[in-house]
Structures are given as C-alpha cells and as structure tokens.
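Dropping the structure in here first, questions after.
The complex appears here minus one protein chain, its other protein chains still in place.
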Amino acid sequence: MRINARIGRLLAVLAAAFAVTVHADINVGVTLSATGPAASLGIPEKNSFALLPTTIAGQKVNYIVLDDASDTTTAVKNTRKLIAENKVDVIVGSTITPNSLAMIDVVAEAETPMISMAASSRIIEPMDAKRYWVFKTPQNDAQMATAIVEHMTNNNVKSVAYIGFADAYGEGWWNEFSKIAEVRKIQIVANERFNRADTSVTGQVLKIMAAKPDAVLVGGAGTPAALPQKSLKEKGYKGMMYQTHGVANADFLRVCGKDCEGTLLPAGPVLVAGQLPDSNPIKKAALEYVNKYEAAHGKGSVSTFGAHAWDAAKLLASAVPEALKKGQPGTREFRKALRDALEATRNVTAAHGVFNLSAQDHLGFDQRARVMVRIEGGNWKLVQ
Amino acid sequence: MDLQIALLLGQDGLTNGAIYALLALALVLVFAVTRVIFIPQGEFVAFGALTLASLQAGKLPGTVWLLLALGVLIGVLEGSRAVRAGQLRRLPLIVLLNVGVPLLLAGTLIAVSPATLPLPVQVLLALMLVVPLGPMIYRLAYQPVAEASVLVLLIVSVAVHVALTGLGLLFFGAEGSRTPPFTEVSFAVGDALLQGQTVLVIVASLGLIIALYLFFERTIYGKALRATAMNRTGARLMGISGTLAGMLSFTLAALIGVLSGILISPITTIYYDSGFLIGLKGFVGAIIGGLASYPVAAAGAALVGLLESYSSFWASAFKEVIVFTLIIPVLLWRSLKTTHVEEQ
Partner (left out) sequence: MPAVRSTTLLAVFIVALLVAPLLLPEFYITLLDYIGLYAIVALGLVVLTGVGGLTSFGQAAFVGLGAYSSAYLTTVHGVSPWLTLPAGLLVTAVVAISLGLVTLRLSGHFLPLGTIAWGISLYYLFGNLAGLGGHTGLTGIPPLTLFDLEVKTGREFFYLIWAVLLLALLATRNLLDSREGRAIRALRGGSVMAEAMGVHTARSKIVIFTLAALYASTSGWLYAHLQRFVNPTPFSLTQGIEYLFMAVIGGVAHVWGAIVGAGLISILKQWLQDWLPKLLGQSGNFEIIVFGVLMIFVLQRARDGVWPMIARHFPQPPTRAQLREAPPLARRERPAAGAVLLEVKDACKRFGGLVANDRMNFQVRAGEVMALIGPNGAGKSTMFNGISGVDPLTSGSVIFRGERVESLPARDIARLGMSRTFQHVRLLPGMSVLENVAIGAHLRGRKGFVAAACRADRDEEDRLLFEAARQIERCGLSEQMHEPAGSLPLGKQRIVEIARALAADPCLLLLDEPAAGLRYLEKQALGDLLRRLRDEGIGILLVEHDMDFVMGLADRVVVMEFGQKLAAGLPEDIQRNPAVVEAYLGGVE
C-alpha cells in the first residue's frame, strides 16, 4: 500500500514536472499573521489555504504560505520574497490592516495583484495608481459599522460607549463607527482603549458605567473582546451590548459564556450559514466552506476569518480562467490580465457575500455581505 | 470620580498588584540566586492557567509532551555523563526520574478523564505538569552558561521566552481561556458587586508571601538559597551546590508562576502570550525593589498595579505611556537611594 502510494506520488511529481514544461504553474503567494497578536485571525486563514483546490481551470496552483508574525516589516519582506524568489502571480494577504497597507507599494511596483484579508477600507480607498493593484475580501469596517448603527437607531439607542483594542483594529472601528454614529445623531459618551493581553479593564468599565450609555460597543477581535463585556456584567451593567465581527468564532462563545447572552454583532453570512433562507445564494457557498473546514478541524471550529481566505480563492477561481487567455502564468501579461479579470468580477458568490467589483470598488460587496447576529443560548442566531 | 469608583479601582489595582508582587518575588529570588533575569517567568503564568483550562476542557494539554521531551533530553544528557564517568549504577535513577515520572503522568492523564476530577485535583495535576518545567529549563538552558555574564544570561532568557511563546501557541492556540472560579461568593459594594475570587487572589498572594518567608527563615533549603543569594562562592565552599540552588530557585519561581496563573485565570482571560506583559510588570516591581529586597519589590508591584488601574480610568489610550513614564522617576529615586561606591 505504502509503496504503491509512493510510486503514485512519484508519478504524479513526474507528471507535474512534465506538465511544467507545457504550462507553468500558477503561484499564489500568501503572507498572513499566524503568530503574534493577530494569530487568532491568521491561523484559521492558514488552515483554509490547506483546504483549497490545487487546480484552477485545469492549471496547477501552488500556495506558498508565509507567516509575518503580525509585523509590518516581515510582511513586506515576505511580499518581496514571494515576488522575487517564488515569482508569484498574485499575493494574498495580509491578515491585518497595517501589514496590508505596507505591502501596497511593493506589489504596485512589481505589478502584481494583491488580495488583502484585512478590514480597513483604507487598503483600497481612495483608488489611485498603487491601489489599482490591490483588492480585498473582508467587508469594510464602515459597512459593518453602518449595520450596527442602523440596529441601534431602530432599537432606540440614544447614547453609546465605545471600548476598543489599542491597535489598528480598535482604531479603525472607532474611526468608522464614530463617523456614522454622528451622522445618525447617536451620542458617543465614552471612548476607551484596552490592550489585547490586559488582565483587567476595570478602570475603563467604571468610566463607561459612569457615563450611563444605552449601549456599549466593544471593538475587539477574538476572545480578548470578552473581557470588557464580562467586566461590565460583573459591575452590574444592564444595557445593550454590541460586538464587532472580529469575535465571530467559537472560542469567543466558550470564553464569554453566559455573560454574552443577547449580544449583537454584524457578521458575514457565513457565520450563520445554516440559518440563511434557502433562497439566499450565499447559503450554499457558505455551507460549502463551513463543511469543508469543519470536516478538517472539527465541529464548531469554523470562524469567519478563514472564510476571507476562502473568498480570495473564489475571486481567483473566477479570474484565473480569463487571465489564462491573455498570458502564461509567471509573466507580466498574466499578472496584468489577472488584475483586470479580478476587477471585472461579476456575481461571484462566496462565503461572505456576492462580489461585484469595479474600477472604483475593489471589494464589491453589497448589503447581502452582512447580517446582524445575536448570541442566544451560547450560539449565533441570525436576526431577521 | 467618586469614592466608590476610587475604591473599586484601588481594589482592582491591588488584585493585579498582588499577582505582580508574586512574580516580582520570584524574579528577585531567581536573580539573587542565579543572576538570571528570568523573562520567561510570565510563561509559567500562562502555561499554568492554560494547562488547567485544557484539563478542564477534557483535552490533553501540550505541556505533557514538553515535559516528556525535556525529560528525555535531560535523561540523555545526564545518562551519557554518568556513563562517561563510569557511574552506571546511577542510570536507572536518572531514567526513572526524568523519563519515568513524566511518562507516568502522561499515562495517568490519558487513563483518567481529567475533566471529571474535582477542581483541587485538577489544580494539583496542572502543578505537577508545569512546575517541573522550571528546573528542567534551568538544567538545559541556563546551567551550561551559569558562570556567564548577566547580559548573556539575559539573552538566554530572551531565547527561552521566544521558544516557550512559540510552544504556547502550538499547545494552546491563539485564543484565550478562563477557568471556573474557586469561589462564587460575592460581596456588594454600593451598587457594584465584588467577586470573592478577586479577594481570594489578594489573600492567597499574601499567604504565599508569608509561606515563602517561612520557607526562607525556617527550612534548611530556604537558608541554603539565602546563603547562595548573599555569597555564591561562600555558599559553594559551605557545600551548597550552585546547581542545586539554581534548580531550587527555578522550581520555586515556576511554582509561584503557575499558582499566579491559576489564581487569576478565573477573573481574566489568559492567552498563550499573556505572560510577557504580566511578567514585565512584575519585573518593574522587582527592579523597584532593587532585585534584592522582597518587601520593597512587593510594594513596587502593588504600586504598578494601582498606577495601571487609575490610569486606565483616566486615559485608557495612554495607560501604558502613563504607567511607564511614571515608573522612571520612581526608578530614579530608588537608584539614587541605593547608590553605593563600587567595591574597593
């Protein structure tokens, strides 16, 4: 058995080597934050790349996945390495906004398209000669913040307190949320920061309590976002709680437990894929990812972050066949054609929504890409 | 800020300060005995808490494998040394101690389902899994360079910290964990509730500090450690082995770290990399104590906790800026007070 498998693999390698002489492989360079502060986002992304099909349009695809340790210098170094050493046709990454922003110059210079998996709209806006090469798959913070503010106005929330990470994530959310809330006449009564690894947020929580807000929004990602909420509960806060889509994984529910009952958050539809109406085209695409991921990593292991990686691959799967018509992988023409094809993406249904890109919009999501979710009975529940 | 808020902040600062104080004591102890600035101290906090959480979640904590791997490594090292020295009779004991015991522990964990055990037994298991890592790390990483300069030992500490953080991520993942509280009791302070667990942290820390004091004052090992701390060469001449003292101090440091982790994991979320910042703040306390005085170190740590708590209320975005900028004048004051003419 073993020997057979080995011979089989050898044959496959030989066949692949032979194939190279005919068609060059497509090389996808990935840099993501699998270690460091953003590891909880980067790891499911990394896991997702292992689930991706290894061929697109009959062409072999190599995913070269590098870790940037949540550090901008390393992210840029990785990008340069992927472009110079691995001659990649497209860069996917990085996980977080600062890293992605830092990579823009490099990919624009090398004329290599890039698909970021980070949240901030600054990565693709304002459109300019450099961002011409840059795309992204996660919903913009602004889009998610709008969903929260809408929900707040519909539920009579007049005043809100914000507490977010003292990093790019918390800052990005604050910028978007405060802007939109102001327009919708919601008064922001407190703006606090905490560190991911802080052991106590009592000071911030007491200040928020003193401001007596109708609702509190926590701008954090993963399990650390549970700490302010638990502290608020412990100190007797009774108002509404909002979280961001950054918390959408099972670990958050595990750590926050009953303190998070009733919490509201905007999220990509993939989080509640099973609860979507069958008429929603995203349901099928999202379930495909969820099933694949959970088959490999266990029930309940799926998070929305991995789906951003999956969606990047979806974009590629639709763009590569077009690009192949214009040039061979590994060439400048192919990269340019790939970029053009990415920009021309229409009606591609992915785990997080339906992509319709344009020259001005390198994300291309509409309202379908976000839903409001409530935590009920320790589970995500779609708010209709 | 009214009185109630001030009190709550003070209580919060003292709770964190108590943990920092424990770590500060451990750091002072390790430094005094071995001249090692033990940056990985914080990792024991994280490993302790996360190992306990894994046990409670019914998972086999990765620390078991680390314990086994280090045990085998030390077994091989000591074993080959014994063989070279012709002391074959020592071999069985070496193997039993370094490989047998971890294997037994791993076997036990696989055989029984730890999630169903009562909390104290789980805590004991977590201690048995993580505390031995302390002396083992001393044996493997520090003992070969025990005589090197403080700077080199510090850099070894950085390397150990890097490796342990990586292992932490591998064992426990990037997301954090909490453990159930030891007590559900809570007290009403005005409108707010004060959890029994936070009081427990302070009480237990004080208890530990007193226990350490008794250990140093009353037991032969405690006295040996104190002697080594005062005068390494002298202690060696009196028959106190530097290696033994090193191992002992690392065991104590690991024990303190793990207990701290287990104490705070019910009131906060612990991540694989939480240890560094907690340890750093303990380190600040330790330095304020001049890496020599236990009571001053504990007071310094409490000061850090309080500074942190109040500044997170006043200007949370600038919390670290405030805490660490205010530390500088304290350091200056301490430095000027402890100035002494270099030995003639």
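We just call them A and B in the order they show up, numbering each chain from 1.
Please note the rule applied: a residue touches a chain if its C-beta (ideal position, glycine included) is under 8 Å from a C-beta of that chain, and two chains touch if they have at least 3 such contacts.
Here the structure is a predicted model, which means the values were calculated and not measured.
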Chain not shown: contacting residue from B:L7, B:V72, B:L97 or B:A163: B:A163
Residue, one of A:I26, A:V90, A:A142 or A:A166, that touches the chain absent here: A:A166
Candidates B:P144, B:G207 or B:P295 - the one touching the absent chain: B:P144
Interface with the undisplayed chain - residues on chain B: 37, 140-141, 144-145, 148-149, 151-152, 154-156, 158-167, 169-170, 280, 283-284, 287, 290-291, 317-318, 320-321, 324-325, 327-328, 331-332, 334-336, 338-339, 341-344
Chain A residues that touch the omitted chain in the full complex: 34-35, 39, 46, 50, 65-67, 69-73, 76-77, 80-81, 84-85, 97-98, 101-102, 104-105, 109, 120, 122, 166-168, 170-172
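To be clear about the criterion, only the chains that are shown with their structure count from here on.
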Chain A and chain B: spacing of chain centres that average the CA atoms, whole Å: 36
List of chain B residues in touch with chain A within their complex: 5, 8-9, 12, 15-16, 19, 166, 169, 173-178, 191-193, 195, 264, 267-269, 271, 273-274, 276-278, 308-314, 316-317, 319-320
Touching residues on chain A, where the partner in the complex is chain B: 35, 37, 39-40, 42-43, 163, 166, 192-204, 206-207, 210, 222-224, 226-227, 234-236, 249, 251-252, 254-255
